[in-house]
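What follows is part of the complex, with its chains left where they were.
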Amino acid sequence: MFTELKREAYEANLSLPRHGLINLTFGNASAIDRAQGIFAIKPSGVAYAGLKPADMVLIDLDGKQVQGSLRPSSDTPTHRRLFLAFSEIGGVVHTHSSHATAFAQAGREIPIFGTTHADYFSGNVPVTRKMTSAEIGGGAYEWETGNVIVELFAQRSLNPADYPAVLVNRHAPFTWGNTVAKAVEVAVATECIAHLALMSLQLEPELSTIEPELLNKHFKRKHGPGAYYGQSGC
Amino acid sequence: MFTELKREAYEANLSLPRHGLINLTFGNASAIDRAQGIFAIKPSGVAYAGLKPADMVLIDLDGKQVQGSLRPSSDTPTHRRLFLAFSEIGGVVHTHSSHATAFAQAGREIPIFGTTHADYFSGNVPVTRKMTSAEIGGGAYEWETGNVIVELFAQRSLNPADYPAVLVNRHAPFTWGNTVAKAVEVAVATECIAHLALMSLQLEPELSTIEPELLNKHFKRKHGPGAYYGQSGC
């Protein structure tokens, strides 16, 4: 069972190196079946070339492996934490895509400098605080990675639908969407806008972020009740 | 029935991701039949993979959709504005190509630093002023985007044939040509010279633009009555 769920997760994982977002085995994608409370995720450290849909590992929201002979991605607890906290998302993607990761390593938000960014995000791509020694070394590092993301969104009252990506400080981006395919699309967009922002900063180190009207216009063209981009209203 | 026009527009749209100018569905190309006053443009938000020539949407110069079951690109009013103002152009291309978009986000012209640039442009690639809140939020955002381009060319008396591209501030480039295929070629050149200019500025932050004689020589090698580049005289 869960054949379709595993196929979706599989295809999302395979699309990551095809989009140039993944080197080696850095990165993973997961898709959740909300009705069953089960998500499918990539096995840990397996080369993309040999991956099959049946290799996807099934995990429930308590963290129990319910199917699959391979060990799940070591980042599984981060995915689980996000699925628990952000109840409307259907998929999570983690990459070490180069430009977005450069911002994460530098501990900086990706500033919103143009409409490309505003087509996907309602503001800067946020960055977490650094994790504490206790969080890192206490035996639940990957779960705590999810916690610092959830903490940031709670403290700043960010809606995950308006901010579908985060940079984990010193680490790399996580993205999400109503489906895992959408989470992949956001991962592509995140890398793209990080590249644009890096070059814009090179041209104008003190560049200000875009005007609120333009931000709202572009975000709303694609999201919400008034959206008119694409073939459907959302 | 405009089969050839739709095929031209289709092929131009498909060539954009092939040239590395487009990520996801950012970007669109259109071709006009001047005799009929009808242009063909990409449908909105449709993936390039599934696009067919018959999917191209036909629009007249009053903005009425005259053929096609899909919704046209949300940027259609910008294309229409340019076709109306620049009466000699046969095609328009819009991309978010990365280096050109970095200049647009920074609100800077692409300075003319070498002969590669002068082979296509008679000076810096101009950048529009920022749009006002009224222009953005007044319900005709994409039409107003065209207006700020037209205003810039009028105020500075720029000939669209000598300056076949513009950067929309905070947004990205638009290019044009006597055919849509030529507009694609200019889009490739615009991205290329933006990349060259960014690196030249990294080497020499105060670099001056090229000498007028060299600019004229290279531009005239390829354009106008004395042109001797290529196999025909123009």
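Which chain is which? They are A and B, in the order written, and residues in each are numbered from 1.
In this text, a contact is a pair of C-beta atoms (placed from the backbone, for glycine too) under 8 Å apart; a residue touches a chain by one contact, two chains touch by 3 or more.
All values derive from a computational prediction rather than experimental measurement.
Sequence-identical chains in the complete complex of this entry number 4, based on the file rather than the 2 shown.
The criterion applied here is as follows: only the chains that are shown with their structure count from here on.
Between chain A and chain B the CA-based rotation angle works out to 90°, given as a multiple of 5. With centres taken as mean Cα positions, chain B sits 33 Å from chain A. For chain B in complex with chain A, the touching residues are 23-24, 26, 43-46, 70-71, 74, 96, 98-99, 101-108, 130-131, 133, 136-137, 141, 170-172, 198, 201-202. If you check the complex, the residues on chain A that touch chain B are 113-116, 119, 185, 188-189, 192, 195-197, 199-200, 202-204, 207, 210-211, 213-214, 216-217, 221, 228-231.
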